[in-house]
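Apart from one protein chain that is not included, each protein chain of the complex appears where it belongs.
Let's look at subunit A:
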Amino acid sequence: MSDGDGRDSLKFLGERENQQWKRKKKKLGADEFAQAIARIAVAQVCEGLGFQSFHQSALDSLADVGVRYIREIGKTACSYANLANRSQCNVFDVIQGLEDLGSIQGFSGASDVSHSLSGSGVVKDLIRYVGQAEEIPFAYLTPVFPVVKQRTLDPSFAQAGESPPDEHIPSWLPKFPEPETYATLSLRNEKDLETEVVNKTQLVEEQHRKVERPLLNFQQKLICNGSEAGVVVEQGDAAKAQRAAESNPFLAPPLQYGEKEVALPVLPPKLLDDPADYHNSCVVTDTNLLTLEPSLRPRETERSAPCEPEDRRNILLNGRPSLQFKFGNGKKSLRMVTSPRNESIEKVSLWFGDDHDGKDKTNRKAEKILWENTEYPPEVSHL
């Protein structure tokens, strides 16, 4: 076996490993890197003995067996060290481990009960092997793995210089998060499509991550819209909100009525006199809302409604366009729109499905709002 041949087959093996990596990219487990290196090392050993090629499954199995062998030596050596009341392993622990593993195949002097470990048969076999075998260094440079990343921990109360709010909280625990981060979620400008596109993924992630928060805020919006009932609506400090808004766009203060433009809502076709208008408005909303998740739809139309409890009723009566809650994606909007009442109400009740009884009031309010909104067709004349 010449060096040229060895290098060729190694290259071929490297390519195969690459292809295998590409194929297995999606299924990478935690140990893939180490197993791949083991495969290469085993292949090199086999090649040194005279094999010219391998079956992939055979190579995988042999590499797996080799890895298990290493782990078995480690386990046995560690247990012998622990048996001797030590935590760090010794060369004699390793030799004992090797003897245990070699007892299947057998080694010289195995039956000798009182033999010394340093003169054990396994050691002699190893010495002979090292003397005989030609040295084949590993083909690639391996980095030290696994790579240990530095974690940035949250500061504790003591580190931040704050005192914990209550006595029962020790100061070495991490700080509580800022109240703005769990306060109201903001209303956002719908016409600002660029930021919308940029923040869409963030929004979706946030929605997915914190399910309860939008739920809570949705409730609050409905309460703002529908009633003047005394429900806790967190106003928050204007200054704090402003500060938070600068750092986080999702915490921007809610829209004020009359200062910003809102999206034109879409009405069901039976409420519209002119079918052409409906199509136009449908197209507009489709492009706006096409790529959003279904769960975000009600929030879109919701956000166009500012949260001003006292003016709400007046605004509704004074020619403000009625809102259409749209559930589902853009393709389905036509279908959904034909039967808005039942499905919308169903969806709303689904949202509140697992809430406790205290929110039944808001359920009824939500239904009332939807009914109200669909009962004001004449105000859509300017569409």
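Convention: a residue touches a chain if its C-beta (ideal position, glycine included) is under 8 Å from a C-beta of that chain, and two chains touch if they have at least 3 such contacts; residues count from 1.
One rule holds in what follows: contacts and distances are computed from a predicted model.
According to its UniProt record, the chain left out of view corresponds to "Transcription initiation factor TFIID subunit 10" among "Transcription initiation factor TFIID subunit 10", "Auxin-responsive protein", "T-complex protein 1 subunit epsilon" or "Small ribosomal subunit protein uS9m". Summarising the interface, subunit A meets the missing chain with residues 34, 37-38, 41-42, 44-46, 48-55, 57-59, 61-62, 65-67, 69-75, 77-78, 87-91, 94, 98, 104-105, 116, 118-119, 122-123, 125-127, 129-130, 133, 135-138, 142-146.
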